[in-house]
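Our next item is subunit A:
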Amino acid sequence: MRSKFFMITAALIVFSMILGACAPAPAPTTGPQEPIVQTVIVEGTPIVITATPPPAEPPAAGPKVLNYPTGGPGDIPTLDPSLASDTTSVQVLEETFVGLTRLDETTLELKPGMATWESEINDEGQEVITFHIRDDIPWVKYDAVSDSVVQVQDCEGNVRMVTAHDFAYTFLRTLDPATGSPYAYVLHGIVGAEEYNTADGAPEDVAVEVLDDYTLRITFKQPAAFNPFIAGLWTGFATPKWVIEGDDCNDPRGDRWTETGFNQSYGPFVMKEWIHDAYLDMVKNPFWPGTEAVPVPKIDMVHYVMLDAPPAFAEYEAGNMDVSNIPLADMDRVMADPTLSQEVNIGPDYCTYYLGFNTKAPVVDDVRVRRALSMAVDRQALIDNVLKGGQEPAQWFSRPGLIASPTMETHPDLGIKYDPEQAKALLQEYLDETGQTADQLQITYMFNTSAAHQRIAETIQQMWADTLGITVNLVNQEWQVYLDTVKSEDTPQVWRLGWCMDYPDAHNFITDNFRAGGSANPARGGVPYGGVNWVNEEAEELMRQAMIESDPAKRVDLYAQAEQILVYEDAVIIPVYWYTSVTVTKPYVTRTFGVGGQEHWEKWDLNK
Partner candidate 1 sequence: MTVEQQPNVILQVKDLVKHFPITRGIIIQRQVGAVHAVDGVTFDVFKGETLGLVGESGCGKSTTGRTILQLYRPTSGEVIFEGKDLVRMKGEELRKTRQRMQMIFQDPYASLNPRMTVGEIIGEPLIIHNTHKGKEVEERVEHLLELVGLNPAFANRYPHEFSGGQRQRIGVARALALQPSLIVCDEPISALDVSIQAQVVNLLEDLQREFNLTYLFIAHDLSMVKHISNRVAVMYLGIIVELAPRKDLYADPLHPYTQALLSAVPIPDPNIEEKRRRIILKGDVPSPVNPPSGCRFRTRCPLAAEICAQEKPAFREVKPGHYVACHMV
Partner candidate 2 sequence: MGRFVARRILYMFAVILVVSAITFGLMHAVPGGPFEREKPLPPEIIANLEKRYHLDEPLLMQYGRYLYEIFIPRIDSNRPGLSLENDFLINIRLGESTWFHWMNFGPSYSSRSRTVNDIFRDNLPVSFQLGIMALTVAILLGVPLGIIAALKQNTIFDYFGMSVAIFGVSVPVIVLGPLLIWIFGVTLRWLPPTGWGSKPPYVMGVFPSTMGWDYWKHAIMPAVALGLGSSAIIARLTRASLLQVVREDYIRTARAKGLKERLVLTRHALKNSLIPVVTVLGPMFAALVTGTFVTEITFGIPGMGRYFVTSITNRDYPVIMGTILLYAVFLVVANLIVDLLYAFLDPRIRYE
């Protein structure tokens, strides 16, 4: 009996040893340690990890801690500026780094970030922008031993300042095909960038030149209003080459450089700890001097918690989160709640929800059908009854508010609107011509698997059935397959996508998506392949002119014409709505409301 018990105990011990072996082995140089505090030496960098879990609520009179949920399930995908492509990653990056230029998150005004700049057109008609970088920003990191933010020193013991070299390094790293950056394409406007990124161009040919430690010159192929924006995007944040690639006194960390303990940055906040799938803590950077666009933070720490929207909102209601999005499911209740309704804010969010047509697919290859379907969507009813977030019915694609986008004030009748009568008439015309009845039409409407998209699809399906008598077939696919399908020769007749801004210019919307080879209009060897499957020379020309035009008013006009072709004349897509963000904020939070998906917490304050 005893021996058997021993065997089982032994088996359990062996089992736990196997699992125990999973942890990185501590180096033997570690001296005797306090039993409670776990110290793991990872390559000579001792990280003391206190065993107590993070405080759920900020201490009353202690440091100001902002509890902020990500609003989506799962981990932050990456903290590498060269690799980031999603809003949660970018949110952290924007607070831990600052670009050459910095966008005001509320006004979309471009302000100096790490640099001031001047622009000129060179002989070849290219735009050359020279950036004068601040010389007072040191690289910093969080030091676990002293529980404070310290300045990074080089191998000689000097404080490392952020220099033009660091920026240039990032630009080239982003463009390096080996990096596989999903967002490198935004930099393709830089001379030599596209060639390096996607063909056999050389890095030396990329027109990002370091003139001196604090001066950087970037040459863009064409002049465009949005070039400085692009230079300030996260794909161009300075990154610490010595951590990534190593130097005399640092081991190379490769893609791991973003992890707790290795991460170095220079922005208003510094990453302290990243517990994957759980939370990421950022602390105030005491070495950030404060600039016009990026002031010294008032709050001491941001506890950025990875929570799906419903649990995040529950935490908000429980008083553990200071801000939250409102899940659609809770909207009615929140609006009726006397306290919560006072805390609600509905602001614009620079995204557009649209349905695309495969203009080469049966039935929808006729523009009258497409226009009829578009006109039969009662966008306001959808918003009022299903979406409930105060969204705006979209009449065209480029969301108003972007630079060079038409607005409802200037172009109230641009694009397409709900018009059931005309929709019926258009469809009838088509039916008469082809000798069909509405219920014979076979249309598939595909969306990626998601409750929200499903609701919209179901509603629109019903609207089409009610107005036009067409019953479409709803099919959903999971994201990875869906993207493949939508951008293949098998693109379904109707599909959905959304678009959010990278930089606030209509170009980023209509041109980046719908020019031949654009994101939603992919082409292979110049031939449309999937997506909307659309070629329109006139629209192409309008978009090209709009890009290089320098007169803002003329640009708006050009884009308005292109939009009219896109959504009405050719009715390639159905613009459905323009996004809003619906948030609740605790009354003690002083905050700004970002319109581009990011918040600048350095402008926030807590007054508990």
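On how the list was made: all candidates are chains of the complex that A comes from, given by their letters.
Keep this in mind: contacts are C-beta pairs under 8 Å (C-beta built on N, C-alpha and C of every residue); 3 or more make two chains touch, one makes a residue touch a chain; residues count from 1.
Since we're looking at a predicted model, the values are computed, not measured.
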{"item": "Touch assignment for subunit A within the complex, options 1 or 2", "value": "2"}
{"item": "Subunit A to candidate 2 touching residues, read off their complex", "value": "4-5, 7-8, 11-12, 15-25, 27-28, 36, 38, 40, 42-43, 49, 51-54, 56, 73-75, 77-80, 83, 85, 177-178, 180-185, 197-199, 251-259, 275-278, 305-308, 310-312, 314-315, 317-320, 478-481, 483-484, 487, 497, 512, 519, 522"}
